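Certain chains of the assembly are absent from this excerpt, and the rest are unmoved.
Each chain gets a letter, A and B, in the order it is written, and its residues are counted from 1.
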Amino acid sequence: MGWTPVTKAAGTAGTAEGSTPLNAFDNALLAAGIGNINLVRISSILPPGVQLVPLPRIKPGAIVPTAYAAQTSEVPGEVVAAAVGWARPEDPGKNGVIMEFHDKATREEAERMIVEMLGEAFRVRGERIRDMRVFAVEHRVERTGCAVAAVTLLAPDDLG
Amino acid sequence: MGWTPVTKAAGTAGTAEGSTPLNAFDNALLAAGIGNINLVRISSILPPGVQLVPLPRIKPGAIVPTAYAAQTSEVPGEVVAAAVGWARPEDPGKNGVIMEFHDKATREEAERMIVEMLGEAFRVRGERIRDMRVFAVEHRVERTGCAVAAVTLLAPDDLG
């Protein structure tokens, strides 16, 4: 039966330091409000009819299909960025698209890349963008840092 | 309850150029007919009793367990290939296996690797291959190109 019905989607982003790269990632997820759920990576479509909402409280341990980008670095002083963005077409019966970006980059560069990638994704689909939202974050590494950005796809049972 | 019941599986492959690596990947998925669904990567078993079908129409935004390979390159002139293949055992109560390959390689090389890998996967399981199918594709990069190949596992609710 698959993972349906996804009814909501929510974006978020966060940054953190940690004593290992995996802890920095875990800490960045906690900073983004999604540190106590199980992310399952998807490539990367916003289903039609999904409601875009602020990140709700998600049940601990819930298994949540998520488009996400993460950049970890152990180079002090380096600036890392992660961004995700969704865009929806004018026809509400058609799907939207989610794009991800992570690199040694600034938040502005990451945001610009997302907008460009979403633009191309809609051009090739022959659709016009009705609305769009980007979630981006940057982090200057102290010792071991991570920037993460995510769009989660949520089912009613995941909430609460 | 998990993702059951998967009842069908379908393979496909495609190639494309794009203005970024992620767009090239997105465009290659569109060329392969799976650009408007959410792929979730699996490692990589064909459940027993699954029907092998030509790629059907899948609901936009469906979350689909998929074994896939993708090779992106930004080196003009480079040839990249991606391939997947499934093989089934003589005993229909036992699972099949899916193998993936991606590299700077030709389609023939990719196909040969899949056949070899499936052969070993069956030898170590003590099974003989009843039937096998490989989906492979190659692409000569113009600027930023991607080759992708995939076997999707489908539930009735994903179709339509």
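Points worth noting:
Here, contacts are C-beta pairs under 8 Å (C-beta built on N, C-alpha and C of every residue); 3 or more make two chains touch, one makes a residue touch a chain.
Just so we're clear, the structure is a prediction, and the values are computed from it rather than from any experiment.
The complex in this file is a homo-oligomer whose displayed part has 2 chains and whose full count of copies is 3.
Heads up, the rule we're going with is that only the chains that are shown with their structure count from here on.
Chain A and chain B carry the same sequence, and matching their CA atoms takes a turn of 120 degrees, rounded to a multiple of 5. The geometric centre of chain A is 25 Å away from that of chain B, both derived from CA atoms.
Listed in rising order, the residues of chain B touching chain A in the complex are 1, 3-5, 18-20, 22-23, 25-27, 29-30, 35-41, 60-64, 155-158. Within the complex formed with chain B, the residues of chain A that make contact are 1-4, 6, 40-48, 50, 65, 94-95, 97, 99-101, 113, 116-117, 120-121, 124-125, 153.
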